[in-house]
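The complex is shown incomplete by one protein chain, all other protein chains being positioned as in the whole.
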Amino acid sequence: MAKVEGLLFALATVVLVAVATFYFTKPWLPPLHSDRGAIDTAIFWTLLVTGIVFIVTNLLLAWFSYRFADAPGARAAYWHDNPRLEWTWTLVTAAILAVFLFKALGLWAKVNAAAPDDALVVEVTGQQFAWNVRYAGKDGRLGRTDHTQASQENPIGLVKEDPASADDVLLLNQLYLPQGRPVRVQLRSMDVLHSFFLPHFRVKQDAVPGMNTHTWFTPTQTGDFEIACAEHCGLGHYRMRGQVHVVPAADFEARLAEAAQF
Amino acid sequence: MSETAAGKSPYRVYWITWAILLVITVGMLMAEALHLPRWFLVAFLLSFMMVKAVMIGGNFMHLRFEKPGLAFMVAGGILLTSLILYLFIAQESAHVLERTIR
Amino acid sequence: MHATEAALESGWGGGAAPFGASWQKTMMWIFIVTDALLFSGLLCGYAFLRQAGTMPWPKQSEVFSIAFIAFMTFVLISSSVVMAIAVTAARLGDHKKALTNLVLTIVGGLTFLGCQAYEWTELIHEGARLTGNPWGPPQFGQAFFLLTGFHGSHVLSGVIILIITAVRTAMRKTPPQGIEMAGLYWHFVDLVWVFIFTLFYLL
Partner (left out) sequence: MAHAEASHGEAHAAEGHAPQRFIWRYVFSKDHKVIGIQYYVTAMLMALVAGLLAMLIRVQLAWPEKDFPFLQKIVPAGYSSGFMNPEFYAMLFTMHGTIMVFFVLSTAPVSGFGNILIPLQVGARDMAFPFLNGLSFWTFLVGCVVILSSFFVAAGAAAAGWTSYPPLSALPSAVPGSNMGQTLWIVGMVFFIASFTMGGLNFVTTILNLRTKGLAMTRLPLTMWSMFLVAILGLLAFPALTAASLMLLFDRHLGTSFFLPAGLVLNNQPLVSAAGVPLHQGGSPLLWQHLFWFLGHPEVYILMLPALGFTSDILTTFCRKALFGYRAMVGAMLAIAGLSFVVWGHHMFLSGMSPYLGMAFAVGTILIAVPSAVKVFNWLATLWRSRIQYRTPMLWALGVVSLFISGGLSGVWLGQSAVDIQLHDTMFVVAHFHLIMAGAALFGVFGATAYWFPKMFGRLMNEPLGKAHFWLTFITYYGTFFPMHYVGITGQMRRIYDPYQYDFLKSLQPINQFITVSAILLGASQILFFVNFFWSAFKGKKAEENPWHANGLEWTTPSPPPHGNWPGAIPEVHRWPYEYSPPDTEADHVMQTDPPRPGEGH
C-alpha cells in the first residue's frame, strides 16, 4: 500500500515538474521595447538556474518518496550527520547565489545610474486616477507648481505667473517619446502612492507624494503601449491607465505639438 | 549579597549611583550650555546617555549581579534591534530629505 | 554531542533556570525588552522625521525651561533610588523600610506626573498643538506629545502598580520578588526617560 501511495506522490510531482517546466518555456514576458534588455537576460538566467534546482529537487523528492516507501521487512538507515556533505551543499548554494547577487547588484547599479545629459525630461504626476504628463517646452525649464493652486482645470497646480510655465506642454494620460533618445521620467504624486509601470519597457517606479522620484530608459521601437499603475491607490486603481506613444525622433516635436492641441 | 558581605551598608551602592547620575546629568546640561561643536556635543551626550543607562540597568536593576547571560540577552536584544532600526530607517531620512519637494 | 553535555552542566540543560532568574523575573525582563523596543520605534520615527524635515528644528532651550526638565529628571532618578532601596530592604526582611521607601517612590512618581501636567499645560498655553506649534515644524510638537505622553502613561501605570504593591506590602501580602518586579518596571520607566531626556530635550 505504501508503495502505491509513494508512486502516487512521485507521479504527481513529476507531472507538476513537467507541466510547470513546459509552460515556463513559453514567452510570457511582453515584447521588449526599451534598452533594458539586461533585465530580460537576468530573468532568463534566473529562470534557468532556479528551474534546474526546481527540477532536480523535485525529482529527488519524487524518487525518494517512491523508492523508500515502506515495505515489509524494511528498516531505515541510521544516518544523521555528514559534515562534509553538508558543507558542500551549503557552500555550493552560497556560491551560486553569490554569482546571482553580484550580477543583480551590477544591473541594479546600471539601472539606477544618473541619466545621460541629453536625456529628454518628462514630468509625470500621478493623481487619483490619471497620469499628468508635462514637458518643459522650448525654454527647457519646467514651470513652478504650487499645490494650493490645484483645481479641476489645473490638476497639478501649475503657477501661471512663472514665465517658465508658459510654454510647458501638458497632456493627460498620453506620453509621447522619441525613439532612441534616453528619457528621464520625473515622478510625482498629488495624493497617494502610485506606481508608474511600463510593462513593455521593464520600467516601474513608485510616485510618492511629497517626494521626487525618477527613472530613465531609452525606447527602442516605435509604437503605442500602455502605462499602468502598479501601486494600489484607491477604487480607481484598476483604471489608472495611460498610453505611451514612441514616435520617430524626427516627428517627435510635431506629434507632441499636435497632441497638445487637444 | 556581595555588598553586605563587604561590611558596608547594602544601600550605599544606590546612593553612590544616584550621585553619579546627578553629576552626569548636570554635566550634560552644562555641555548643552557651552556651545560646543555639534559633533562633539552629540558624541558627548550620547556617550553619557549610555553611561547613565548602564548605571541604572546595572546597579538599580541589578543586572550587574545577575548571570551575564541575562544582561547579554537584555542589552543585546534592545541594542541590536534598535541599531538596525536606526541604521536602516532613521539614516534613510537623508535620502528622503534630498528628494523632498520644497 | 559535547554541546549537550556542556548545556546539561550549565543550567541550560533543563530543570533549571538558565539565566539564574525565576520565570517571573525572566518574563519581566523580556517584557522590558519589547516595551523598550516600542519606545525605540517611536524614537526612530522621531529621528527620521526630524532629520528629513525641511524646516529648522527649534532650539529646545528656547522652548522648554531646561532647568525644570532637569528637576523632573532629578525627581525620577531619586524615585529610582528609593525604589532600589525598597527592593533590597524587602529582600533583607526590613519590612518597615521597604514600605517607607515604596511610599517615597510613589510620591516621586506623582511629583513627576504633576510636573509633566504642568509642562503640557504651559506649552499648550503657548500654542503647541499636535497639528502645529509656534516654534518649528509640526513634527516637533507631535514628537513631544507622543513621546512624553507615552512615557507619562508608563509612569502612570507604574504608579498604579506601585500603589497596589505598597498596599499589599502593608498587608504583608507581597513577597520580596513582587516588590522586585515592580521595581524593575519602575527603573525601566526611569531608563526610558534618560533616553527621551537626552534625545529629545538635549540633542
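A few remarks follow.
Read from first to last, the chains carry the letters A, B and C; within each, the first residue is number 1.
Just so it is clear, a residue touches a chain if its C-beta (ideal position, glycine included) is under 8 Å from a C-beta of that chain, and two chains touch if they have at least 3 such contacts.
Just so you know, these numbers come straight off a predicted model, no measurement behind them.
Considering the entire complex, the omitted chain makes contact with A, B, C. Checked against the full complex, the candidates A:Ala104, A:Ala166 or A:Ala254 give a single residue touching the omitted chain, namely A:Ala104. Residues 1, 3-4, 7-8, 12-15, 17-19, 21-27, 30-31, 33-35, 37-38, 40-42, 44-45, 48-49, 52-55, 130-132, 137-139, 142, 146, 150, 177 are the ones on chain C that touch the missing chain.
Taking the whole complex into account, chain A touches the unshown chain at residues 1-2, 5-6, 9, 12-13, 16, 20, 23-24, 26, 28-30, 36, 38-39, 42-43, 46-47, 50, 53-54, 57-58, 60-61, 64-65, 68-71, 74-82, 85-86, 89-90, 93-94, 97-98, 100-101, 103-105, 107-109, 111-112, 127-128, 147-152, 155, 157, 190-193, 195, 197, 199-200, 202-206, 208-211, 213, 225-226, 228-239, 241. Residues touching the missing chain, restricted to chain B, are 77, 81, 84-85, 88-89, 92-93, 95-96, 99-101 (touch as defined at the top).
By definition in this document, only the chains that are shown with their structure count from here on.
Rounded to whole angstrom, the centroid-to-centroid distance between chain B and chain C, based on C-alpha atoms, equals 13 Å. Taking each chain's centre as the mean of its C-alpha atoms, chain A lies 47 Å from chain C.
For chain C, residues touching at least two other chains: there are none. Residue positions of chain A touching 2 or more other chains: there are none. Those residues of chain C whose C-beta lies close enough to touch chain B in the complex are 11, 18-21, 26, 29, 32-33, 36-37, 40-41, 44, 47-54, 61, 66, 70, 73-74, 77-78, 80-81, 83-85, 88-89, 92, 183-184, 187-188, 190-191, 194-195, 198-199, 202-203.
Those residues of chain A lying in contact with chain B across their complex are 188, 210-213.
Across the complex, chain B meets chain C through its residues 4, 10-11, 14-15, 17-18, 21-22, 25-26, 28-29, 32-33, 41-42, 45-46, 48-49, 52-53, 56-57, 59-61, 66-67, 69-70, 73-74, 77-78, 81-82, 85-86, 89-90, 92-94, 96-97, 100, 102.
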